[in-house]
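My structure is below; once you've seen it, I'll send some questions.
For this view, one protein chain was removed and the others were kept in their places.
Chain lettering (A, B and C) follows the sequence in which the chains are written, and residue indices restart at 1 in each chain.
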């Protein structure tokens, strides 16, 4: 089993689909040369430059072009270089990609994959560091996946491209160079299901994307204290695998959700709402969210560091939830 | 106390501020003629056509123009004709209006009011009927208000314009012609606070915008059954008045949130997350959400009617929460 | 393409798409060519179907048999028919909020279209779409949109796919003068020219965006000028003269099919009704309306055909009466169709 970086794994999934299916095309700024991070590097050379289409800086229109191409039977993969710029493509993504299957009464399909790169890494400041995935929970017709590791990145990319719906594939810049083993030919369908990464009995910690790492580290550290933490990688945000969470909470009676997006209106809110709805009577303490403070992303190192949740904050939340009891 | 329609009340609040403060300008499509609904009718005639600026169909840039004008000391009110089209102005609103005060370390201020009209009314279909307010809970630096009645419409408009931050003022098309008394000179500061419209002891029903009416009707109907419902009009979504909700839930032990936006990722998720966090041990049953199904807004009357939550659905949810008990 | 086959078939109850398919069997290329009399008469007939359809919609709206936000293209029929008459079924057309006529001209079945407007399950979109969001995939009318300018980028995508497939198909997008000030429109001109896509931009410049005249939206008098900046061939034609539209469109289609890239066809026209049904239209002078009524594209083309002796008085009358009959039947089909079940509200969200 080869070891790949997260970035290479994205490419591996993409390339596998592109080799298989000549209707898969890539659109994006500078993608022919690999983009600023190199994800699409070498694809044009292997499969022809017509398959990897450099675009002008016109996010909204490029999204529309990809949707139109999808309506005509291609399976485009469009790259938005930073999720911050998806703000320029919201009309096409929300009003057209997500809705046309429904609005047409099923006549149309939009098999589109939107690659976006998100998150805090490298002091890039408020216009290149956001995590905006939760907006898209509120857009019926879109699916949203968010891999936390190379194997999932590879598999979810394959799943996303094969899906007949628009799928937002959210990459975390801070994970690009993390390495792990990736089964050749993909590790099987990863979409639609959360993954239980570590089983435990005292507290469930559900995390997304880069936050899975501090969740695991926290579980490790807490194990030393005799606290048994179950770690769940949400992986798919839409559809959200509530069943796995509820099953876990029935066992642990406590839940903490960890994400890098700001707390208010984040994915943690939907998770909390759904889990309390289905498992309130199993809960021994309130569901807590460990997330960024409600602020834009600052640039300076001490601020950026403070912004991003870390292992310590997860540990503290676990202690808090274990200490919590009726007033 | 004059009786005004919701639409007239918005105009009354706007006009009051515009008369007081020559730096308040209105920008939007067709606003000089009143816009398609007539909200800004007559203002140009009274205050000069330079104060009510018709714009091309360029939502993104017009939003930017208003922000730039706000940075230069004006207090612009920009109208996005349907919230569905705010998708075209997200970059300016999210990356610039909301963040510039923070990103500049306090050097800049953006005293901007964004009027958007939302909701299902009149079989307009998926591109003219959405409720997207919950996205903006996730955008630090923005405030969001959502009046449910003429008096609040008038007061919140005044508050929004006077606020030194960008405020999203969300109007519901289905309320435009509802009438009620509006105190002259405004009813005092309405921003930042929820309003308890009816006090009760058995269940709290928190509703937003047009959903306040079915919440009240449900309370009325349930009173006849001997069920006492406390009705809270959220009114301000950012900041969210969690205190009022928590106080109410401490009394009633049950909470239902009602909104017209689709359930997943809606405001109800954040409300549920916050209330269970602060009041879990007071809850006798799960917090329920009564909201639109997770679908685009359909056009045909039977579908549109089914889409929008109504009194019956609120009543059913109240019965459900009262019947709920540990398995 | 011979519209007549389609037309007659339509009367006989075949779906619009089937009609168009049948009609196009013998489709002669290139699109630029001399039209014979029967072809010209068929253009007139198609304009009449659109006119009759929209007048019926207007009446049904007044009677509250149809609800929603309706934008009629009465007075603009020459653009729809002039453009779509030169296309095959598998050429792909995109429209906007005022696209009943575009869809019909492209071969959409009036029955299913009317049923869609009436919110019935037999409608093209099962009642989920509605007037501003027509999809008639079988006819190659891909989609309209309620977002002004929203379909322009989509049409580029269709053109991109067509080019990659090498089938010689073209993509066409209809949009208004108001859309000409939207960013996506400009981004699209750039990309279409950069990639030399087989897309045809059809701008229906009716002088107004909602209540505001074009002069209050831009200083650019002819939107085709923007195309010229990008080196896209652009023509501004009298949009109420169907033959002028057809001529410009013929060149555009030939160019696109020949791999010579995009064309911009700006059609100067006027909507004879309000922006939407119910719009009191106070922002326009009655005299302006009267002037444009004189330029009614149907009356005008009828005069041309008379002058050319291309048809008899009976033909002209029959064009109208057949259209009215077709549309009456469509209305009856629609209004006697079942409503969608409420539970349909949450189906088909994902494919």
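Keep this in mind: contacts are C-beta pairs under 8 Å (C-beta built on N, C-alpha and C of every residue); 3 or more make two chains touch, one makes a residue touch a chain.
Since the structure is predicted, the reported quantities are computational estimates derived from the model, not experimental observations.
Just to confirm, in the complete assembly, which displayed chains does the hidden chain contact?
Per the contact definition above, the missing chain touches A, B, C.
Just name the one of C:225, C:288, C:321 or C:336 that touches the chain not displayed here.
Of the listed residues, the one touching the omitted chain is C:225.
Just name the one of A:85, A:102, A:136 or A:169 that touches the chain not displayed here.
A:85
Touching the absent chain in the whole complex: find that residue among C:42, C:181, C:240 or C:345.
Here the residue in touch with the unshown chain is C:181.
Would you write out the residues of chain A that touch the absent chain, in ascending order?
29-30, 33, 36, 54, 56-58, 60-61, 84-85, 88, 122-128, 293-296, 298-303, 305-307
Which chain C residues would touch the chain omitted from the figure, given the whole complex?
181-184, 186-187, 190, 193-194, 216-220, 225-226, 228-231
Could you please point out the chain B residues that touch the chain left off the display?
Residues of chain B in touch with the missing chain: 25, 50, 55-56, 58, 60-74, 76, 91-92, 95-96, 100-111, 140-141, 143, 164-165.
Quick note on the criterion: only the chains that are shown with their structure count from here on.
Which chain lies the greatest distance away from chain B when centres are computed from Cα atoms alone?
C
Suppose each chain is reduced to the average of its Cα coordinates; what separation in Å results between chain B and chain C?
Computed value for the inter-centroid distance: 38 Å.
I'd like the Å distance between the centres of chain A and chain C, where a centre is the mean of that chain's Cα atoms.
41
So how far apart, in whole Å, are chain A and chain B when each is placed at the average of its C-alpha atoms?
29
Would you pick out the residues of chain A that each touch at least 2 other chains?
If we look for residues of chain A contacting two or more partner chains, we find 60, 91, 95, 102-103, 140-141.
Which parts of chain C, given as residue numbers and ranges, touch two or more other chains?
123, 125-129, 133, 145-147, 150, 183, 349
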